[in-house]
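I have a structure I would like to understand better, so I am pasting it below and will then ask my questions one at a time.
Complex shown without one protein chain; remaining protein chains in place.
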Amino acid sequence: MKYYLKTKFKIEYLLFLSVCFLIIRCNDTSEAYKPGQIQKINPESESYLKHEEIAVSPPPFSDGVFPCNDCHAFRKPNPVRRKLEWHEDITDIFNHDSENRWCLDCHDLIKRDSLRLASGKLLDFKESHKLCGQCHGDKLRDWKVGVHGRRTGEWNGKKEYYLCVSCHNPHSPKFKPIKPEAPPFREDEEIK
Amino acid sequence: MNFFRFVNGSFKIITKGSASYYAWVTFLILLTVWGGFGYANQLAHGLIVTHMRDSVSWGFYIGNFTFLVGVAAASVMLVIPAYVYHWKPIKEIVIFGELLAICAVIMCLCFIVVDIGNPLRFWHMLPGIGILNFPSSLLSWDFFVLNSYFILNLIIVVYLLYCHFYKKEYKVSFVMPLVLFSIPLAIGIHTVTAFLFNALPGRPFWNSALLAPRFLASAFCSGPAILLILFQILRKITKFEIKDEAIWTIAELMVYAMFIYLFFTVAELFKEFYSGTENILYWKYLLFGIGENHEIVIYSWSSIAMGSIAFLLFLIPGTRKNFLTLNIGAVLIYGSVYIEKGIALIVPGFTPDTLGQIYVYTPSITEARTAVMIFSSGFLLFTFLSKIAIAIVFEDYCIDDLSSKKRKEKVDKVPVTV
Partner (left out) sequence: MKKPVNYSGRRKFLKNLSLFAVGSLALSGCGPVTMKEFLQKNFRTLSKKEKDEIIKDLEKKYTAKYGKEFHVTDEPAADGVEFGYALDLSRCVGCRRCVYACVKENNQSRDPQIHYIQVLQMEKEKGIDFAHSDVHYNPELVPEEGYFYVPVQCQQCRNPQCTEVCPVKATWQEPDGIVVVDYNWCIGCRYCMAACPYGARHFNWGEPTIPADEVNPETHYLGNRPRMKGVVEKCTFCIKRVRNGKYPACVEICPVGARKFGNLLDPESEIRYILANKRVLVLKQELNTQPRFYYFFGV
């Protein structure tokens, strides 16, 4: 509404001026694009679901961890929640609803190289976003359309997605503070 | 060819003069050269040698420009009271007012040229060969009205002097409409210049409807102040006759202007400080400083102090009619408006900047030197033009002097101006 008021005013303004001066060179291209042109869209429509096949970056394993079976093949599976004698690097930092959850809520007891949904369905590590999504459904939905998380590639073409675990440590997902880059020069210091 | 002789004759006037005239001209030339080296430094290194930065992207130059637009406008507007009150030497008032206007406009344009980052590209603004963004940009309006005003004044003055020089009666039917047209145009140049700032919604300090009225009122204070002193000088050294009453009337009109200016400013301050929105920050910076940053406060209060003293001197009849106090008042009001336009108008508009950051701006030495260059060359031009006008108008220097021998004696007698 406001915009049209402004436009109307502008036209009158120009008309008034053109009475005095006939030469008006107006290359105003902004007229062609108005906010009103954005149509309503339905986020649940087909277009948002076509991202099922998503090109993702590979999962960022730390060195020598994967495949898990390299070690676990020789160990007897134990489903009882307990303090582990291994994986201190994980148990030390574990902070992901740690009161209620532990390894086997996400990792499969038998098929160690797979992840496991609550339903029992097994997942490859390359699809870990689906595992995250069973709790964080809203994030998964935003991520699929590129609104949560990072993507690189082309804004109108092929894109590469980063898996949730590329940015969030699955065992301690909260972002850690980072060092900021240098602040801009102070303009008055430049002078002195 | 006639016109060429007129130019030739005028040129002869300015090359002859007394020792003090030469001293004055030499002084101005030296100042111009000293300032010119400062400007040369700016040309070589860019505007980085000024203290302007992205936060405060306009400074002293644009302030001077604004002030001089006021001078240019007000000196012609004196024609109105001269006409209304039937002061006798109306023609002389027109001539000297318009000469001052011409010099002021030239200085305005110089301040624009030194302020822009690429002075060589100035031709981009010329309609026809460049592209003038008319009517959208207020700067193009300003460029247009300033040039029209300049040309108009030049035509009037040259025509009047030319007629005098050839001892012809000038055509009132030709001059009068032009003079009458130059008055609204004078108001126009100042209004458009105010709109230049006023038109920016992103700068709340300027985005007040009172800005243009305040501009005009302050111009009516400073412009006549110069002429007030000039008329007294002219009265002393030439046969220019202006009654004391006329000078007092000018002073009286200046009091009205000051009062109106004061009233507008109080209205502005009331609105800002009583409503106390975040836009108050700019006024706070100007009057009290923000945090540690008080550098500009001295400018604003010295302007206020000078203005107040001048107001009192002009208001009280005893001091208004005493030429000493009158002249002190004229100098004070001139200084007050100069600081107000030069610093106190521009800088707070940019501080804090649009993102709330404070960069403390005060003019650099280079800026001061460049301003000195423009002012001294402007004064030089005004000296020359006044000298020509004095010779032609008051000493009857005319075409005969060019061809006869008695010219020489006569020219030597031309007294010093200003």
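Brief remarks follow.
A and B are the chain letters, set down in written order, and residue numbers restart from 1 in every chain.
Here is the rule we go by: a residue touches a chain if its C-beta (ideal position, glycine included) is under 8 Å from a C-beta of that chain, and two chains touch if they have at least 3 such contacts.
Note that this is a predicted model, so its numbers are computed, not measured.
Across B:Phe122, B:Tyr256 or B:Phe288, the single residue that touches the chain missing here is B:Phe122. Contacts to the hidden chain, counted on subunit A, fall at residues 2-3, 6, 27-30, 32-35, 37-43, 47-48, 142, 145-157, 162, 167, 175, 177-186, 190.
On the side of subunit B, the interface with the absent chain consists of residues 1-2, 4, 40, 43-48, 50, 52-55, 57-58, 112, 115-122, 124-125, 130-133, 136-140, 143, 196-197, 199-203, 278, 281, 349-350, 352-357, using the contact rule stated above.
What we mean here is this: only the chains that are shown with their structure count from here on.
With centres defined as mean CA coordinates, subunit B is found 61 Å away from subunit A. Per the touch definition, subunit B reaches subunit A in the complex via residues 51, 53-55, 131, 134-136, 359-360, 364. The touching residues of subunit A, when paired with subunit B in their complex, are 14, 17, 21, 23-26, 187-188, 190-191.
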